[in-house]
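Below you will find the structure I want to go over with you.
Every protein chain but one is kept in place in this view of the complex.
Order of writing sets the chain letters: A and B. Residues in each chain are counted from 1.
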Amino acid sequence: MESLTFEYQGGRPLASAPPATLVGVVSSGNLEVLVEPTDLGGACRIEVLTAAVGFGAIWQAVLDDFFDRHRIADVRISINDVGATPAVVSLRLDQALEALTGGQP
Amino acid sequence: MRHSYYEDSARERLLGLLDEGSFREILPPTERVVSPHLRQLDTPAAFDDGIIVGKGTLDGHSVLVAAQEGGFMGGAVGEVHGAKLTGLLERALDERPAAVLLLVESGGVRLHEANAGLIAVSEVMRAVLAVRAAGVPVIVLNGGQYGCFGGMGIVSRLCDAIVMSEEGRLGLSGPEVIETTHGVEEFDSRDRALVWRTVGGKHRYLLGEATVLVDDDLAAFRAAALSLIGSTPDLGLEAMEAEHARLGERLRRFGDCRDALDVWERLGIAEPERLPILDTETFLATVSDKRA
Partner (left out) sequence: MDAKTLLERLFPGGCDVAFDDVYFSGTGQCNNTDVAVLGTVDNTPIGIELAYRMAGEVLDVVRNHPGRPILLLVDTQGQRLSHRDELLGINGYMAHLAKCIDLARRNGHRILGLVYSHAVSGGFLASSMLADTCYALPDAEIRVMNLPAMARVTKIPLERLTELSTASPVFAPGVGNYLRMGAIEALWEGDLADCLAKALAAPVAGDRRRAFGEERQGRLLARPVADRVRHDAV
């Protein structure tokens, strides 16, 4: 198992502070994503615990892309991953954010 | 429009089953009560340890609910998972809801935490029995793709009623385990038709193991659960002796049957081989007065 943490600055806080949301399932090729609005001094923190070891660079790329598209602040994202592909990871992250904000930016 | 129970995750099932906006999760994922044992074994953990517990309403009736996520470790019961379920059942002793709904989906005891899992299942069993004795019905919903086996198969039959879809499976030992131990002649686990004839919803309904058979549709599960709230079962000696007689009769009538088809034939069903292909409505009409 590998533990990775990523932090992003310069995002915008969510319009409101909705309750935390969880999407996905910790099954093979899948992941669960827990998104919690929380005061991080403007940062977006993403913590990944993954069964697939050695893919740090790919996580960096996927999460950079995610932050580029959403640019959120004061959100903590926690991931339990079992070897999901980058496409599935991106999908779950988008789903999680959508569920959190109810589609609102 | 049909909303498949089978395809849904445990969370989706719960949210779709209960009155909109009524669900409040107890010990939610944000509490991060994960299994320490999986970490030790370098195995991924889930924030809810594979079971969601909480409260909500069903058509306005207050219910306590649990839903097992089969996708995580086959829904198998570990220390935390089992404790969440036991705690929920014991909460029912305090809160006296209209019912406890158990959306089961489990392979039984989680081997990675085998002893903790076995003891946890036993504690769940004691808790279910205590809740029933207190007059609160415990209703099982079973229609997920991972089925319900092992200790949870026993737990299910301790409850007041079981709602199953045709897709659901209910048993004790999984077909694969039987095949690995005794060979493919004993049980060909890859023969899907054989598996579903043996442990699937339709057979369980015919045998009297499942109370209600519904379509693979969340609304149908909801309606069935609703119809079972308010049942107060008789747990006394006479009732147990009557059940004992029924189970003895089952051994006498079907003890030498080689296959479910033999059982269905003896139940007086004209074309037993057609039962698996009938849709739920037609199936129920066909077997209406023939259940064991």
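The working rule: a contact is a pair of C-beta atoms (placed from the backbone, for glycine too) under 8 Å apart; a residue touches a chain by one contact, two chains touch by 3 or more.
Quantities reported herein were computed from a predicted structural model and do not represent experimental measurements.
Participant: Considering all chains of the complex, which shown ones does the missing chain contact?
Facilitator: Missing chain, whole complex, touching shown chains: B.
Participant: Check the options B:Ile26, B:Ala219, B:Ile269 or B:Leu284 and report the residue that touches the missing chain.
Facilitator: The missing chain is touched by B:Ile26.
Participant: I'm checking contacts with the chain that's been left out. Which of B:Pro29, B:Pro97 or B:Gly117 qualifies?
Facilitator: If we include the chain that is not displayed, B:Gly117 is the one touching it.
Participant: Just name the one of B:Leu158, B:Ala223 or B:Leu267 that touches the chain not displayed here.
Facilitator: Of all options in B:Leu158, B:Ala223 or B:Leu267, contact with the hidden chain holds for B:Leu158.
Participant: Name, in rising order, the residues on chain B that touch the hidden chain in the full complex.
Facilitator: Against the missing chain, chain B presents residues 24-27, 33, 36-37, 40-43, 53-55, 79-80, 82-84, 86-88, 90-91, 94, 109, 111-123, 125-127, 129, 133, 150-151, 153-158, 170-173, 175, 177-178, 181-182, 186-187, 198-199, 203-204, 207, 209, 235-237, 240-241, 243-244, 247-248, 250-251, 254-255, 257, 259-260, 263.
Quick note on the criterion: only the chains that are shown with their structure count from here on.
Participant: So, what's the distance in Å between the C-alpha centres of chain B and chain A?
Facilitator: Once rounded, the distance between the two centres reads 33 Å.
Participant: In their shared complex, at which residues does chain B touch chain A?
Facilitator: Those in contact with chain A are residues 9, 11, 28-30, 32, 39, 42-48, 50, 69, 71-72.
Participant: Can you name the residues of chain A that touch chain B in the complex?
Facilitator: 1, 20, 22, 25-27, 30, 32, 34, 36, 49-51, 78, 80-82
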